[in-house]
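Here the complex is missing one protein chain, while the rest keep their positions.
Think of it as A, B and C in the order they're written, each chain with its own count starting at 1.
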Amino acid sequence: MPLLNVCGLTKRFGGLVANNEIDLEVPQGSLFAVIGPNGAGKTTFFSMISGFLGSTSGSIEFDGRDVTRVRQDQIAAMGLVRTFQLVQLFKGMSVIENVEVGCHLATRGGVAASLLRPAWFRKQEIEVRERAHELLDFVGLGSQAEQDAELLPYGQQRLLEVARALASKPKLLLLDEPAAGLNTQETESLARIIQKINAQGTTVLLIEHDVGLVTRIAHRIAVLDFGRKIAEGTPDEIKAHPEVIAAYLGVEEENA
Amino acid sequence: MTSLSITSPKPAARAARARLDWFQIGLLAVCGLLTTGALIYGGYLLTVFQLAMIYGIFCIGLNFFMGYTGQASFGQNAFACIGGYGSAILCVQYGWEPALALIASMVVAGVAALLIGYPTLRLRGHYLAMATFSLGLITYDISIQWTSLTQGYMGYAGIPPLGIAGFEIESERWKLVALAALLGFAFWISQRMRDSRFGRGLRAISGSENGAAALGIRVPRFKLIAFVIAALYASAAGSLFAHTVGFISPEVFGPQMAIITFTMLYVGGVGTMIGPIVGAIVASVLPEIFRSVGKFQDIAYAVVLLGMLIYAPKGLSSLGKLFRPRKKEEA
Amino acid sequence: MPSVVELVQSLVNGIGIGLIYGLIAIGFCVIYNASGIVNFAQGVFVMLGGMFAHTILTHYGLPIWLSAVLATILVAGVGVLVQIFVINPMWRRNAPLFAIILATLAVQLLIEQVVILTLGDQPRTYPEFTSGGPLKIGPIAVGYQLFWVLGCGAVMVFSLQQFFNRTRMGRALRACAQNREAAALLGVPVERMLIVAFALSSGLGAAAGILITPTQYTAYMVGGPFGINGFIAAIIGGFGSPPAALIGGIFLGVIQSEAIVFFGAGFKNIISLTLLLVVLLLFPNGLFGGLTKRA
Partner (left out) sequence: MGSRKGLIIVTLLALMPALPALAQETIKIGSSLGLTGYGSATDGHWRDGLAVAIEAVNKQGGVLGKKLELVTEDNKSTPQQAVVVYRKMMSEDKVVAFDSGCISAGNFAAASFVAKAKLPMFLCSILPRQPEEIKWAFQFLPPPKYEVDTRYQYLKDKTEIRKVGILSDPSPYSMLMRGLAEKGAEEFGIKVVASETYQQDDADFSVQIGRINAAGAEAIIMLGQGNAVVTVANNIRSLGLTRMLMLGSINELDILQAAGKVLGEQYLFPSPLIQIAADDISVITDQKARAAAEPFVKAMKDKYGRTDNAQASRAWDSIMMMAAAMKKANSTEGEAVRTAFEQLGRYDGAGASYEFTAEQHIGITANPYVIAWVKDGKLVLRK
């Protein structure tokens, strides 16, 4: 059974059809990528899966449960956690605090616990901090833990967002254009991190503009164009797919 | 705890605890010194600082909602009004113990905040600000009009001072000591909530609602809880005002209160830990400094306030950041 | 149950005061749309308009139309000063929006106190622009000043629309409204646009004050209530176009009037504010749509 099963997902904004009847199956443990040129509807697609946007029609099934009309935070609680194309860091908090927020789902305790601070809660707080340090080390931000998150350079902000999402121990990690705005070197280290995450058992669904990155690391790729899925397959199949080359790669080379 | 097998050097195993920079510690020390000075000097400075402590408690609550959670409320005076009149009515009409009346009023204010906040907190930005401001105005008008309950503009007199089990705090000095202790307690509580899973969630919402929701934080619920907390603080402040001064009337909890506390919060630094306390004390002491200039008092106050807002737009307690050597940006 | 005559009369009166709220509301919108700032000192411009017009009228004996024009220009000048000396420095320092709002409140306090010291604290009023009246339509009385308010309001809304749609500067202002960063990138001088916005909105506020003084009075403290009502009107109108704000104002004025008829003056604000809350909850972007802005 696939971890994520999207069936006939459609989104209309007024007369504009942003996503049209998209079907997608993301198997457990895979590193799956969705690519497409700008305006192909990738981010809309993503927003619907993560519960951020309601869909016009179609269904989304995650981990065996229908999540089509489920709130964003509940979807996250089920283990489907996303990052954003425009980084959504928590301003006014330090780097490590950002990751600690990520531990929200993996921990418990509300106002009463924070006031009374029972033993389990104190222990949990210590564990949260440890884990946050581990994750920062994992993405290579260990030395900036106490810095204001806002002050990080852009590339590191993206890594921080990945670390934050990981903190919630997702089953499926949605990465929305994680390499956007990164230089080659940063993209390289990001690719390694994504592969590592996947290797440790987290399913990754990646939306990406950078075809080079995707074809190198993804197990399977789906291509969107004008809101429709025009192709799906292994990187090699996609690279050879005539429609993809016409619709997407051609354009990409022109731009480059 | 580790589903990911990540190897890393063991960091110091301590739970997160917010730290103040030296500038902030200095500010806090100055505030403490000023309060101690007032305590020793006595006289009307006791009253000025009593009110500052009460406003400080109010602002700590407001900071929860406006600072940590990043939402706007101009209507917390409504809850102070509930607290003040709750205390006045329960003590004067029904002869309750002040401490008991204070807690009972807080419960009422909390429930009111829950009921009002549930529909209102869907709004954002200026609309939320206006909606809450209307709540304050509505409560103000009700406190004027509902004379059978509140006695309208005549106000409530003869409210007993704070005390426990028949022992009343009569001396102005001891009142200030008690209020300072309560402020400290209120601050301690707020710190405990801030440095925890719950508090981090609030601050995440302030940073990015979408980001917070994507990490599983139930944003509307967290906002509502923060609103209720702010209301509880405001109600306590209202009750304390009633017990400290012994008299309340609608003007006490009018829109002016919303503006004053808002000023305090921004002068001190919204979203910072000590901002509410620093702001409450500075904004209470400032007019006293200008008292000697007579009819120019308000002008001087307005000019200084504008100066602070222009040159320290993030509040006094954030000024320290300007002088901290900026860390290397690239690792 | 109030009679029909009473209802119609209160409706007319409500429209009269509502038009003034509307004019103030437009002032709020012009600044808000160009900068995202809510200028709570807007009410003070209303007060200054009346005060300046009265001073020019009585001390220098100029005709009313000239006094009105001069007062409007003077108040616009004050608005520009506020922008240059208070708003702009904060804007450049990236001050939080609510800190700027607080600063506008401090400006209000400052201006009020300066007015007390220079012009005094007594109430002033001057005759209606056209003497005589009211116009009697059956049992309904309509003061001549209402027509002045209506006429001036219509002219102002129309010329604002023309300004925003037809002139280069107006379009630049609208560009700022839609996206400040983008406008700046396109070479629109955003800070200068803000000066224009402040001049416009303070001038509008002054006009409202000049128009309303004959039917009531002006004194240093009238700014606060006018500001609040104007802001409510702006919210009902949705912070969008000038006509929407004007309609929001009329709506508010009429609601307040009818609230007095049905519940008494004590409940006027309670009713109108409760209504505002309902509007906000049902139509979070104002009754008349308006720009859907991010929080």
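Just so we're on the same page, a contact is a pair of C-beta atoms (placed from the backbone, for glycine too) under 8 Å apart; a residue touches a chain by one contact, two chains touch by 3 or more.
Just so we're clear, the structure is a prediction, and the values are computed from it rather than from any experiment.
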item: Displayed chains contacted by the hidden chain, counting the whole assembly; value: B, C
item: Touching the absent chain when the full complex is considered, from B:G125, B:G152, B:G184 or B:P220; value: B:G152
item: Omitted-chain contact residue, chosen from C:G22, C:G49, C:G153 or C:P214; value: C:P214
item: Contacting the left-out chain in the complete assembly, out of B:L34, B:M130, B:L224 or B:A258; value: B:L34
item: Listed residues B:L39, B:V285 or B:V303, member touching the removed chain; value: B:V285
item: Residues in chain B touching the chain absent from view; value: 22-23, 26-27, 30, 33-34, 37, 41-48, 51, 144-145, 147, 152-155, 157-158, 241, 245-249, 251-252, 254, 256, 282, 285, 288-289, 291-292, 295, 297-298, 316, 319-320, 323
item: For chain C, residues in touch with the removed chain; value: 2-3, 5-6, 9-10, 13-14, 16-17, 20, 113, 116, 121-125, 128, 133-134, 136, 141, 143, 145-146, 212, 214-217, 219, 221-222, 224-226, 229, 257, 260-261, 264-266, 268-269
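To be clear about the criterion, only the chains that are shown with their structure count from here on.
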item: Required minimum of steps from chain A to chain C, each step between chains that touch; value: 2
item: Most central chain, judged by mean C-alpha position against the global CA mean; value: B
item: Chain B and chain C, separation of their C-alpha mean positions in angstrom; value: 32
item: Residues of chain A engaged with two or more neighbouring chains; value: none
item: Residues on chain C engaged by chain B in the complex (per definition of touch); value: 32, 38, 86, 89-90, 93-96, 98-100, 102-103, 105-107, 109-110, 113-114, 116-117, 228, 231-232, 235, 239, 266-267, 269-270, 273-274, 276-277, 280-281, 284, 293-295
item: Residues on chain A engaged by chain B in the complex (per definition of touch); value: 50, 52, 72-74, 76-77, 81-84, 88-93, 96-98, 100-105, 107-111, 113-115, 117, 121-122, 124-131, 133-135, 137-138, 140-144, 147, 151-153, 156, 164-169, 197, 200-201
item: Of chain B, residues touching chain C in the complex; value: 66, 72, 119-120, 122-131, 134-135, 137-138, 141-142, 144-145, 259, 262-263, 266, 270, 295-296, 298-299, 301-303, 305-306, 309-311, 313-314
